[in-house]
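Here the complex is missing one protein chain, while the rest keep their positions.
Residue numbering begins at 1 within each chain, and the chains themselves are lettered A, B and C in the order written.
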Amino acid sequence: MIIQLEPSITEAQKKKVYDQVKSYKYKGTFVKTQAGEYLVGIGKSKFDVRKIGHLEGIRDIHIVSDDYKLVSRKWKVNQTVVDLGDGVKIGGGHFALMAGPCSIEGEENILKTIDHLKENNIKIMRGGVYKPRSSPYSFRGLGIEGLKVWYRLAKKAGIKIISEVMQVSQIETMLEYVDIFQIGARNTQNFNLLDELGKVDKPVMIKRGISGTIDELLYSAEYIFSAGNEKILLCERGIRTYERAARNTFDINAIPILKEKTHLPVIADPSHGVGIRDHVEAVALASVVAGADGVIYEVHDKPEEAFSDGQQTLSFNESSTLVRKTRMLLETKSVY
Amino acid sequence: MIIQLEPSITEAQKKKVYDQVKSYKYKGTFVKTQAGEYLVGIGKSKFDVRKIGHLEGIRDIHIVSDDYKLVSRKWKVNQTVVDLGDGVKIGGGHFALMAGPCSIEGEENILKTIDHLKENNIKIMRGGVYKPRSSPYSFRGLGIEGLKVWYRLAKKAGIKIISEVMQVSQIETMLEYVDIFQIGARNTQNFNLLDELGKVDKPVMIKRGISGTIDELLYSAEYIFSAGNEKILLCERGIRTYERAARNTFDINAIPILKEKTHLPVIADPSHGVGIRDHVEAVALASVVAGADGVIYEVHDKPEEAFSDGQQTLSFNESSTLVRKTRMLLETKSVY
Amino acid sequence: MIIQLEPSITEAQKKKVYDQVKSYKYKGTFVKTQAGEYLVGIGKSKFDVRKIGHLEGIRDIHIVSDDYKLVSRKWKVNQTVVDLGDGVKIGGGHFALMAGPCSIEGEENILKTIDHLKENNIKIMRGGVYKPRSSPYSFRGLGIEGLKVWYRLAKKAGIKIISEVMQVSQIETMLEYVDIFQIGARNTQNFNLLDELGKVDKPVMIKRGISGTIDELLYSAEYIFSAGNEKILLCERGIRTYERAARNTFDINAIPILKEKTHLPVIADPSHGVGIRDHVEAVALASVVAGADGVIYEVHDKPEEAFSDGQQTLSFNESSTLVRKTRMLLETKSVY
Partner (left out) sequence: MIIQLEPSITEAQKKKVYDQVKSYKYKGTFVKTQAGEYLVGIGKSKFDVRKIGHLEGIRDIHIVSDDYKLVSRKWKVNQTVVDLGDGVKIGGGHFALMAGPCSIEGEENILKTIDHLKENNIKIMRGGVYKPRSSPYSFRGLGIEGLKVWYRLAKKAGIKIISEVMQVSQIETMLEYVDIFQIGARNTQNFNLLDELGKVDKPVMIKRGISGTIDELLYSAEYIFSAGNEKILLCERGIRTYERAARNTFDINAIPILKEKTHLPVIADPSHGVGIRDHVEAVALASVVAGADGVIYEVHDKPEEAFSDGQQTLSFNESSTLVRKTRMLLETKSVY
């Protein structure tokens, strides 16, 4: 049960609502976000919803049968639009392209990538400065200094930044320099990180866990929302299966399923989802048609030299082709 | 190594080629299909290919590094076109729609389905008369009598038939009445069935195993090809994973990967691939864009009453929408 | 619902029972096996069981809530004992060891293996004469002639034979020469094969499918039982997962779960379950302790030269050690 509260609700009124909820043996949790205030009730008993509905300070009550509540589409039919400012929006009809290198490498590569993005009218650049690596001996990214350089150059070019945050202590460090925090597939259920990202007013994109379920992804989003941050993007990036012909198995089903279950925008990551450069385009376009609100992919001026776990990075030419085809498909979708 | 033989090759010349192949410690297998004759050589040693190439009766020699040979795209870059006659072709630019009920139920349902197909210009009807069922107590299909009724009605309407064959003894029984034999996901590695289907001159569509790899699917096709039948379609129908939000995980990656590895047409089965009626369209369209040569799906005049393992059958309306969108996307693809 | 019928039941009495079952909207299936006659009722309505119980010709009625019926432990608490004759029994406290090469190779290897078995008091020899192979170009076994040689030698030595049957037409060919038919992991859901094996009076060991569920294995056993053959063994041989450190993931959980769900004996196949020679012993012994009624494994006088899909075949020495430890653990189990 989600009770939307009026902005004008008083503390006394809130207490009354809370007590009423509690009287039905529901656990009540107040949630205050950028967009509103809610009382989430978790319980099982049946009761007459009107007994809460008539209380003062309440805007609306929604019965949500899903185990996740605030991210469910059952109470919020309209899609969430995540607004990055400067006219850059994601979701609710606003399709987002995000492209860039796996790892931020240096000024020259950043500048070339920015040029490529601008030529293709892509507004958001991806890139890692903190890299999760299986081996402790591997390169772990340029860190905050790399991010600062990137920020300076992107800012000047009017390009937004999405970058992975790996631990709580990095949130504050990165806050000023990113437009979207990315949570990597190994941290999808790093609940402390989720909690803390719920407390900042910056969009967060959560990647599905390496073998995470769709429900777990929604629960992780619920962590962030219930901690105060409604600006959430979900990202399908392939799951781990027995099949070895591709790096991961991109779960195309997840896109329409997520779109049905949640009001949050859904982004596809074909670079990790298939992990084979020649097939990134096919999977990207499939995601667009299946209903994704955006695509994030790896691109590099010299793909063969790019730092990357797989051989999945597109060249600028391939990227431009992908963008062109994506836009043609979006146009076709808009008329059929 | 694949040695394409001339139609005019003599037995004596064949023996010479065979002996030469054997002299390099290769295992040689003669393969005679509807389209040609081949000597497949399996071995590891290196030798001067020209020593075979100069022999009489040889059209061409191809070194194929894949473990499967005849189905590999390494020797046959042009896509195979499977021709069902009457202008109905699959592959090589010919996109195929196949629709119909999970199980053939009776004359009325057949007729309604045929009408629906004709209205939408769909040339191939699917339907099971032999149904593989987990439980021995479940309905196992109408059998050959059902197929005969279906054949009579489809023939009159100019509609082609695809239907599952479950065992060797059914091949002869069904042969006259089907245009495409379907091998179900539980029989992908029923090697005797594959062998026998290699001996008939009817197209065969092989479904990927329930948790079959892409390579295993190609090997199964190699069985049929090497037994003499080149008319093969491959079908991605979802794989078994840990995810429970959908019936299977449709492996969209498999479509571009198969298209790269083999010259055989690739068909998508979104009905089984996602198993959720509301999402069949999204997965079907995604497959089209990802490069599938066709889509096979379940449709029924009364989906709620359809016999089916899942809740995945489209209504006629939903099917018509799917067809319309598919054709718009194919048009967009043809220009981008 | 399972209705056990008296041997003396008349046709008229059977009809009465059937009609009564039908009157509750249950689907009734008569099953006649080596051990008895049953009427299996499939339906959902509730009714007073005594109304059937008072009918003549009935021994007992069991409500079985599982979807599989005759193989369920819900109606038959005592474990099934499969009797191969000559004092060789499996299940119900009789532990079985079955060892031999992956593939039957020739007289010398057979004789050496038989000697090894006799030295270790192993009563059952395994070996394939029909081999399911992914590639059509691979060796597919010696066939019936190999089996006949093996049979002659084993018979003389008092050794029982278990060997894989791949298709219906092989059943009759093999019938005289095997003591247990084995159904391979690719044929677990080859329903026609199951049906036909239900009609012979020879024990059948069903291997779990490559990614088959425990329930599917039980359903496959139900096929055989309901077709008339109660002499069934189930075999856990590892499942296909994402983990690549071993050939398969041996599902040790499956052993106690199967023992709880069914009265049929459960055999462990550590050779395929782990697929690494050095670890076959650990997995075999673990299975013994977890409750398996037997272990089947690969052994060869020259493991390095053995025909085998993996590097999993034990040497005679390793096999003897495995047998010794197995027996010590069985003894410990018998006292704790």
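As a working rule, contacts are C-beta pairs under 8 Å (C-beta built on N, C-alpha and C of every residue); 3 or more make two chains touch, one makes a residue touch a chain.
In this text, all values refer to a predicted model and were calculated from it rather than measured experimentally.
**Q** Among the options C:11, C:108 or C:260, which residue touches the chain absent from this view?
**A** C:260
**Q** Just name the one of C:13, C:29, C:138 or C:249 that touches the chain not displayed here.
**A** C:249
**Q** Could you tell which one of C:35, C:49, C:63 or C:328 touches the chain left off the display?
**A** C:328
**Q** Taking the full complex into account, find the residue in A:151, A:219 or A:250 that is in contact with the omitted chain.
**A** A:219
**Q** Of A:5, A:166, A:246 or A:323, which sits in contact with the chain we cannot see?
**A** Among A:5, A:166, A:246 or A:323, only A:166 touches the chain that is not shown.
**Q** Quickly run down the residues of chain B that touch the omitted chain.
**A** Residue positions of chain B that touch the missing chain: 211, 240-242, 244.
**Q** Contacts of chain C with the missing chain: which residues?
**A** Interface with the chain not displayed, on the chain C side: 211, 213-215, 238-239, 241-246, 249-257, 260, 273-274, 276, 278-279, 282-283, 285-291, 324-325, 328-329, 331-332, 335-336.
**Q** Could you pull out which residues of chain A are in touch with the chain that's been left out?
**A** 27, 29, 40, 42, 67-69, 132-137, 166-169, 186-187, 189-195, 209-211, 215-216, 219, 222-223, 226-227, 240
Throughout what follows, only the chains that are shown with their structure count from here on.
**Q** Chain B to chain C: how many Å between their CA centres?
**A** Once rounded, the distance between the two centres reads 33 Å.
**Q** For chain A, give me the residues that contact two or more of the other chains.
**A** Within chain A, residues 211, 241-242, 244 contact more than one other chain.
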